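Complex shown without one protein chain; remaining protein chains in place.
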Amino acid sequence: MSTPSQDVWVRVEHAAGTVAPQTYELLGKGRDLARELGGRLVAVLLGHHVAALTQTLGAADVVLCVDDERLGSFTPDAHARTIQALMEEAIPRLLLCGATSAGTDLAALLAGLVSVPMVVNVRGIQVDGTRVLATSQLCGGKLLCETELGESAILTVLAGAFPAEAGIVRRVPPVETMAPPKAIEQTRAQVLRLIEPSGEDVDITRVPILVAVGRGIQRKENLPLVEDLAALLGGAVCASRPVIDQGWLPLSRQVGKSGMIVKPSLYLALGISGAPEHLEGMRNAEMIVAVNTDAGAPIFNVAHYGIVGDMFEVIPALVAHLTRRKAA
Amino acid sequence: MLSALPRPWQREFNPCIQCGICGGSCPLGHAMDSTPRRIIHLAREGLLDEVLRSTTLWLCVSCYTCSARCPSGLKITDLLFPALRDAAMTAGLQPPAEVKKALDSTYRYGNPFGEGPRKRLEWTKGAGVPVPVISQLRRPVEVLWIVECYPAYHPRNQRQAQAMARLLTALGVDFAILGPEERCVGDCERLAGEQGLFDSLVEYTTSLLNRYEYGEIVTGDPHAMNSLRRIYPGAGRRPPVRHYVEFLADRLDALRPVLRGRIPARVTYHDNCTLGRAWGIYDQPRALLRAIPGLTLVEMPFARESALCCGGGGAGMWLDTMIWQTAHERLSDRRIAHALAAGADILAVSCPFETSRFEDALKSTGNEGRLVVRDILELLDESLTARSEVQA
Partner (left out) sequence: MKIAVLLTMVPDLVEELEIDASGTALDAQWLRYVISESDDHALEQALLLKDRHGASVTALALDYGDVEQTLFTALAKGADAAVKITPMPEGGPRRREAAAVFAEILRRQSADLVLTGVQAINDLDGHLPGLLGGLLDLPYVGVTRSVEVAAAGGVIVQKEYPGGVVAEISVPLPAVIGVISAPQPPRYVPVARIREVMKTRSISAEAAPELGAQPAPAIRRMFKPEPAGQATMLSGGTEQAAQELAAILDSRGLLR
C-alpha cells in the first residue's frame, strides 16, 4: 500500500436515492479537517445508479465513485473490499463513517482487512498541529475517551456530533469513477430482499426519539395530540404501565421494569411522575426532558431538562416552535 | 420434560381430599387454567406436562390463603407451587420476563433490583440518626436489623427504613445493620421456584450471620422473617427473628411516652399475608396503631385471616404483567375498595411491597386523595416527631 495522504475521506451513506442526513455532518466536519490537515475532502460513493447523488456532495473536493450492480444492495463484504481496493491506490489520513448499521459493519471489516487503526463512536475530532485527536463515547455515555490518531485511521462517528449545514454546499463536485475490484466478483453475502416494517408494531428499543406518556394523558382520546408531536420529531409514542394497562397503547410500547428498557437519544416524558419502576426503563436515555404539573415529581431527578406545566398546553406550543424551526 | 414430580412431593400431597377449598379461596383461582385442586390432582396422576405449561403456575402470588384453609394441612404455598416452578425452569420452560430479570439480578447482585451492593447504605444518609454497620462496630449488638432489599433500595420504602432507624434510636435500642454485605434473604426467590438460588443465598447469609454476635434479629420485611424463622436451617437454634411489629409491641410501655404527636384520623390496617395467615400476627400491629394519640382504628371488610392479598406476596411483585394479561385485574385494586369502604383516612400497612401497590391502586381506580397509605413505621415516626400530616 502507498503512504498515507492528508486527505479526509467520508463514506457516503444513502438509501432509496437519498443521501443520509448524517453524511452531511461528516462532510461538513471533513471539510474543516481537510483544510487544517492540508489535504482534500473526498466523498466515497459506492452503489448502483448513483450518478444523481454526486451533485448533492458539493462540499467534497472530489467524489470517488464506484458504480456497480454488485454494490447496489449493501453488504459489508462488497463495500469494504471495494474501499480496500481504493486504499491500495491511496490511503487517507482519516476515513469517516457514520456509526450506523451499515457504517459500523463496513468500518470494522475494512479495518481488519487493511490493518489500519480504528476508533468508534466518535463525537469530536480536533486537529492540534499535526496531531489529530478523537473523542469517543463509551459505556452508554458514562465515559469519554480521547485518543491520538496516527498516520491513518478509520472512524465511526455518532449522529448529531457535527452540524449538517456545513456539509451542504450548492456545487457540482468533480467525480472520479473507479471500476469495481476483482475481489467483489467472488460470491459472498447476498441480499435476498428488504423487509419493510409492517407499521403495526414498532420496536421502541430501536427508535432514537421517544415521546412517552403517563397517567397525565388522562384519556385515550388525547393520544393523537402526542402522536402528532412524535411524528414531527420522527419518533414513536411509548408509555408507562398505567397507560398500557388501560389498553390505550399495546404492550410493545410499555417502558419500565415490566416493559421495555430503552436508551433513546431523546426521551420526552409527558405527565409521567417518575416511579422507580418506570425510571428503570428509561433512566439511561441520552437526553431526558420531562413535563409535569408537579414540581416535585421524581422524574425531574433524572431529567436533563424539565418544564413544570400542563402537557396539554406545552405540546401545542412545542409543536408550533418545532414546525417553525424545521421549515427554516 | 418431567413426567412426574420427584417422589417426596408426590407423597407430600397424598392427603389431598380434592375438596376444592384451595381453588375456591384463591384470589386468582377464577383466572387459572387449573385451580390448585386440579393441579394437585394432575401432579398425583403424573400428568405434569399440562401443569408445567399452564399459566396457572405463574399466577400464584403466594398469599397462603389456600394453605391456611386446607383441611389436610397441605403446604401448597410453600411446597407445591415453588416445586412446580422449579421443575418448569429446570425443564427449560421460561418464567415470565420480569421474574427472570429479578432472579438474574438477585443471583448477580444480591437484590432483585440489579443495584450495586454499596448502594444499600444510601438510605441511611437521610435517617437523621446514626445507623451503625455491624462489621465496623466490631462488637456484639442487642439487635441485628436486617433491612432487606425494598427498604434499602426502593425510594418509597427508604423513608420507612429511615423512620425505623429513628424509632429504634428513640427507644434506646442498641442496633446495627449489615450494610453492603447484606444479600437478599431470598424468601420471594424461593417462592418463585428458584431453589438453587435460595440455597446459595441461605449458604451466604447463614455464614454471614455466624460471623457476628447479636441478641436477636429484627426486620421490617415479613418475607425475610418468614424464611429466616422457619426455612433457614438451624432456625430453632439461633437467636430469635422477629418482625418490627412484634419487637415494638413488646416495648409499648417505652413507646407510648415518646409518641407525642396526635394523628387524629380514622386508620384501617391491612393484614399482609405473611405476618397474618402464615404467622398469625394480627394483634401487635393493631396495638401499635392504638398507641398513637388521637388515632381511631377501624376494621375494613375481610380483615385478619380473610384479608385479600395486595398481589405482591412471594413472586407476585414480579408477576404484574402476567397477572394483568391473564386476569385483567389487580388484586390491589380490589383491596383498596375495602379500605375505602371502611371510611378510613389512612390505610396502614406493615409490608414494604404494599405502600406503592396501594398508592398505585388509588390512582388507577380514580380514588387518589380519598385516603393515604402509610406504613405503621411512618405513622409511629410522625407521632414521635410530632409531625402529623394528616387531618381527620
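Order of writing sets the chain letters: A and B. Residues in each chain are counted from 1.
To be clear about the criterion, a residue touches a chain if its C-beta (ideal position, glycine included) is under 8 Å from a C-beta of that chain, and two chains touch if they have at least 3 such contacts.
Everything quoted here is computed from the prediction, not taken from an experiment.
Within the set A:Ala34, A:Val66 or A:Val120, the residue that contacts the chain not displayed is A:Val120. From the set A:Leu110, A:Ile217 or A:Leu279, the residue in touch with the chain omitted from the display is A:Leu110, counting the whole complex.
The chain that is not drawn here is touched, among residues A:Leu149, A:Val213 or A:Val237, by A:Leu149. Those residues of chain B that touch the chain absent from the view are 86, 89-90, 92, 94-95, 97, 100, 103-104, 107-109, 114-116, 118, 194-197, 199-200. Not every partner is drawn; the one left out touches chain A at residues 15, 21, 25, 73-77, 80, 100-102, 104-105, 107-121, 133-134, 136, 138-150, 153, 159-161, 163-164, 187-197, 202-203, 206, 208-209, 233-234, 265-266, 287-290, 300-310, 313-314, 317-318, 320-322, 324-326.
The rule is short, and it goes like this: only the chains that are shown with their structure count from here on.
Chain A and chain B have Cα centroids lying 46 Å from one another. Interface of chain A with chain B (complex): residues 215, 241-242, 245, 251, 257-259, 275-276, 280, 298.
Put simply, chain B touches chain A in their complex at residues 98, 101, 113, 154-156, 320-321, 324-325, 356, 360, 363-364.
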